[in-house]
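The other protein chains are all here in position, but one chain of the complex has been omitted.
Should a chain be cited, it is by its letter among A, B and C, assigned in written order, with residues numbered from 1 in that chain.
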């Protein structure tokens, strides 16, 4: 059995030694250990992968971990068993490139998740859901029917026991109610290198400003628009010879790759959020 | 004799054909031609390098160009003779990496300019000017003596017949009076990918926001701070494991390379400014 | 009507002027012109886009172009009418990421081609062809049946009037007979930055050598393996912490993006081949 353990707590001497001893005593073989200390914030972070025997008593391990380590050091921690696929809902609007990219990775087994459904405020991408045999829910979203739509979303998410949500160019603000239920569990792709060009039409803004580089940013969604913890960013060069249409076309390739990388990191339990920032163990 | 010709005007049919015929008639051999049309703005841009005989009558060529082409099409244009070195003043404060980079390129003949002087609001980098045998003027700049300082700067620039100014991490706002005299002839390096993190302490702001990429931007100085036409940008990746000190160290390498590229482009007459943007012929 | 004109010939004075005059006389409005001179090889290259009236006599234009320009300057040239979709065959083996990427771009209208069929030496990817409603031909290829297989390929290509072929990770050497019929019309993706790691298992070789960068290269197929004219390359960083499996996963994203860029350039008539190199007008 393989476990991934994520820890963060205030920085104190002896944590690494205590944790590794504990694993060792429980006959675990550490196959990966990475740690980080944010000295300004005084916070310690650790990610650890360890292999155990098949008949390893997981529940007892968790109890002991809690009593011997977590309480002592004031840890926030999680233990994740390898091979259990998280349930990922995808929200889309009308653009299909990020959706196709996620589904083709899913279909080829590269992305180890279950996808209970795709949700959209438009009916346009139903045909892609059909291509891949995934349920597609069309949930219109306008001011008038906002509360109904929110409730429909929450019902679907609960019903399907969804673990996290990917906004694959979902051109709609996610309701605070949904964010509350999925804190740091909604991954968005924004089509600029944030914090530049937050909000609507970033390619148009970038074109107007005459930048020589455009980018894409995946981040966890928080209540403040495009201001959540950044998971991954990438850029590509542009020049005066590129039109806004060219920006959009070049950007599409960035968006899908950057979003997929973020989803991979999340699924592999390689992200920890604190102070509206991320620690990414890669 | 080799000439570089820069043109821009409102877009009209037949410009390229007229210009190339004109060169051909004047026994020029076009060795480089690049053009661009900004369709939104309706502006035509052209850069052309052409070789002529040694006894080529440059003044007559310019007169004819003006009468036959420039007036007809309403062109803004410039003709530049190869081999004439522009005079470049360097303004610095206390950081030395951009200064060293420019001077080593100058010293090895890579950068084809004259450097009449280095100016600083601090005495600290005098020793580098001495290493390279270039005059160094210490012109303090504080609120109280602002007008005196501006005048000293303008006097020095005029006295030495300076063509353009490079702000090699000059941590001081350049006076509008100086900008007026050198429109789109002052090149700054800002230590972020603009428009993100304009103003003071961009590395600190980038660290706080938790970005995964930092950058540097060279631009022509206009009255609005860090908002002038962008010449060149580049970025490098960072992670949670980098401290602000690491951001600054990684950024230094970006800054000096991005600034030097911008200076090269300016010296090679490969930049045209319009609508607060640049066309870069590369 | 919009035409794209590609020209190359030995470098001579007056070509640009002659061509632009010719366009102008034919009432064309040049909307894009880019030219390049390889001074070592003494070769002139030009790409030009021009708009003409609807009732423009294309055949006469071509005849005149040939007589007035092409013969005079010894040009190799091509005139391409906008909006005519080339027919693109896709060859695959078992990897699906490049295929999915091409088909999703095709499906969303980003890639303006017709895809008459997908051909494979394995039956594995039939299901993807079915998802997108494109015919899939399984043509096994082994030493024993080599000639039969070649003939089957040629028959299919001819029957469907194919313009160019994309090898989307087709792990099989293409027969010289097929290459002969499609000179510089077969685009391959090789999973290394060529010329490093040509041939089989480049990720394994890269891992063994301990490189810090891996890459992907798209090129036109010639008889010599992985030695054809390079269209596009890109790289990504790796470290000691990446396994061969990680190299392969990171490489997949490179491969599909680099291949798609090359296909786009080819379709947009932005490539000219000479001396086993490419001129890419971008």
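To be clear about the criterion, a contact is a pair of C-beta atoms (placed from the backbone, for glycine too) under 8 Å apart; a residue touches a chain by one contact, two chains touch by 3 or more.
Everything numeric here is computed off the predicted structure, so don't read it as measured data.
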Listed residues C:116, C:229 or C:251, member touching the removed chain: C:229
Residue, one of C:33, C:211 or C:263, that touches the chain absent here: C:211
Residues from chain C at the interface with the omitted partner, ascending: 36, 38-40, 45, 193-197, 209-213, 215, 229-235, 239-241, 243-244, 275-280, 282
Positions on chain B contacted by the hidden chain, ascending: 96-97, 100-101, 104-105, 107-108, 110, 131-132, 241, 249, 252-253, 257, 260, 282
Chain A residues that touch the omitted chain in the full complex: 13-14, 16-17, 20-21, 23-24, 29-35, 37
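In this section, only the chains that are shown with their structure count from here on.
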Same or different residue numbers at the chain B/chain C copy interface, by half rule: same
Rounded Å distance between chain A and chain B, as computed from the means of their C-alpha atoms: 41
Length of the line joining the C-alpha centres of chain B and chain C, rounded to whole Å: 38
Chain B: positions in contact with at least two other chains: none
